[in-house]
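So that we are looking at the same thing, I have put the structure below in structure tokens.
Every protein chain of the complex appears in place save one, which is left out.
Each chain gets a letter, A and B, in the order it is written, and its residues are counted from 1.
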Amino acid sequence: MRKYLPQYLAIAPFFLLFGVFGLFPMVFLGYLAFHTWDGIGEMRFVGLDQFKFLVTDDIFWLSLVNTLEIWVMSTVPTLFLGLVIAYVLHSSVRFTTFYRIAYFVPSVTSLVAVAIVFGSIFSSHFGLLNAVVEWLGGGALPWLTSEWGIKVSISVLIVWQWTGYNAIIYLAGLQAIPSEVLDAATVDGASRWQALWRIVVPMMKPVILFTAIASTIGGLQTFTEAQILVGEEGGPGQSGLTMVLYLYQQAFKHNDFGYGATIGVGLFLVVLLFSLINWRLVQRGERP
Amino acid sequence: MRRRTFLALLGLAAAGCATETREGMTLWMWSGGLSEKSLEEATAKFPGLRPLQAGSQFKTKLMTNLAGRSHVPDITGLKGEDISAFFPNADQFADLRSLGADAFKPQYLGWKWQQGITAEGRMIGFPIDTGPTGLYYRHDVFDRHGVTAASFRTWEDYFDAGVAMKPGASMVLNLRMVYVIAMAQSKRQLVDENKQYIGDDDHVRRAWDLAIKAHRLGITAGIQDGSPDVNAALTTGQVASLIGASWAAADLKSGAPDSKGLWRVAPTPGGAANSGGSFLGITKYCREPEKAFEIVTWLLSPEQQVRGFLDLGLFPSAPDAFASPDLRQPDEFFGGQTIFDTFAESAKQVPVAYMSPWEPRLSQLFYDELTNVESVGKPPEEAWRDVQHKARRIADHVGLT
Partner (left out) sequence: MKRHVVLVLGVLVSLFPFYWMVVMATNATENILKFPPALTPGGELLVNVGKVFEEIDFFGSMLNTVLAAVGATVLVLAFDSLAAFTFAKFRFPGRNALFVLLLGTMMIPPQLSAIPQFVVMAQFGWVGSLKALIVPAVINAFGIFWMRQYISGAVHDELLEASRLDGCGFFRQFWHVGLPVVRPALAFLGIFTFISVWNDYLWPLVVLVDPDQVTLQVALGQLNRTHDTDYGMLMAGTVLAVIPLLIVFLIGARNFIADLAKGAVRG
């Protein structure tokens, strides 16, 4: 044990705080899921009742499907575009500072502003996007009033906001690849794109794994984007109702904190499952 | 952490909590809920009063502090749609009647006063403002189609006029609005005093059918509340009317400024109703409830309510304020009409209704299904069956009969 003392010392400050501020909310959530609680009065133990209600709750399953659909539609383009932009930025020499700032701006733009702007862009009758669509000769599309329109709109918002963020992560990752490796590849006659897929991506596997897991966890907890575009109720057909939005609505709007926690446990299991799948997929083929 | 403390934390047992020393008198309100000037004057008049304003997520903050039983404000704003949800925990609030509220009762609208009182008779909310409804309509569009708002008595009159305007303009913004207002006109809601679910009774079916009828007649625009399309449709006159509370006038002015002078207000078809309006409550954590009550009654006196209307458009809950010449001003946005009088008349006629703690949650299901009918094209009968099924499940889940 003595041998590992420095290691334990190194992680101790973190885990000490973690025990107090991180572990407790987890345990609390698990505990609460077995109780009914309106946030103020007494908690009442109800055993598995709320879990039974959960598995037969159509709205919960709907929110799960919505979340997964939005997650796929947003994460795949975000990560792909982020990687491409980072790669291009890494190799381009002029105006890099300007580009970096420009791609970074969406992740700090105020959500109130984003709500107003995207509302006007996606507005069905008078929105910017439909103006373009009609100008191109198409018919107006119901972006925020139809099932797929809502999901696409939310996904577009997520892609817009997080692509630059991921590009910056990849950019940091690219710094770890010695430039001679990239230079050598291009000298060998590999095209820029071949170099990206054959050399850069494999060397960045740890960073890519991070972004994959982080966007799985973040994406399955999509909340704010949906809330600002379609409101706390999830919009027509509740197509924008994500799991966290549903949980938040049950807990803070309807004061059903017990059931909110039960949804939270359901969400936890789903996130865990997909994180594991992701981990396996990205790790596959890597040297042991 | 010792095991006992941990368990205490888990169960959120009061042990160990609320040990902080309290200084002064805290008052929490959402932005725009009380006149700034009133609050400033109250702070000068009552030393120690410390108002805190939160913009959005007000209720989340309040609930978290109540749940954590720490730093709960002495006085807090309670929104009209939330107050009944606090009824099961009315013991968290001071009973305003035991502080002498009854002496003030004659000064306030009876139905509004009643909304702050639980079924057991404990008064936890003191009236701030109300939201009497009226029919906002585009005078120019009505004229063009030969429709007169003065002739509307019933919903049917209103719908007939909508049909006459087709296809030039839509009469109704969306189905939800029809349902919400029709329910607000009803004395009975979704759950009665005996904790019985009555959402499948005739009065609900009637409100539902009215909304569906508007849909069948094709007089709705299908534009959902809060979407930017609302402002555009109201500016262009594509939607010619809107049933809304007095506070909607401010939204109309800021959202459709170019239509200034073209709007008028008439009584709500089918009878007076209320939408919105809020309360002040005193929590049980307040150490000087008498002083808090004095502050509340001062802030919400008829004189201060005049200020609330002038500063923020908060419609008074004290009829004495209705006579104030400051409020009864002709409004240029409404072609010089004194719309205040129309709303004041409506405010006096709002029916007294029992609001159970579960109304917001159950109502949500009805709104969702109506939106499904409107936007996704769900057959109305299927939507009704679904809403009843879902409502029944929730009624069982929360222990209603």
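To be clear about the criterion, a residue touches a chain if its C-beta (ideal position, glycine included) is under 8 Å from a C-beta of that chain, and two chains touch if they have at least 3 such contacts.
The shown structure was predicted, so the numbers you read here are calculated from the model rather than taken from an experiment.
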| item | value |
| --- | --- |
| For chain A, residues in touch with the removed chain | 4, 6-8, 10-11, 13-15, 17-18, 20-26, 28-29, 39, 85, 88-89, 92, 96-97, 99-110, 112-114, 116-118, 120, 126, 160, 164-165, 168-169, 171-173, 175-180, 203-207, 209-210, 213-214, 217, 221, 223, 244, 247-248, 251-252, 257, 260-261, 264, 267-268, 271-272, 275 |
| Absent chain, residues of chain B that touch it | 5, 9, 12, 16-17, 20, 26, 30-33, 50-57, 60-61, 64-65, 67-71, 231-232, 235-236, 247, 250-251, 254-258, 312-313 |
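Here is the rule we use: only the chains that are shown with their structure count from here on.
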| item | value |
| --- | --- |
| Between chain B and chain A, distance of the C-alpha-averaged centres to the nearest whole Å | 35 |
| Complex contacts: residues of chain A adjacent to chain B | 20, 24, 27-28, 31, 38-41, 43, 53, 56-59, 119-120, 123-127, 142, 144-147, 231, 233-238, 252-257, 259 |
| Chain B residues touching chain A - in the complex, by the definition given at the top | 1, 9-12, 59-60, 63, 66-67, 85-86, 88-89, 92, 222-224, 226-229, 232-233, 238, 357, 360-361, 364, 367-368, 371-372, 374-376, 390, 393, 397-398 |
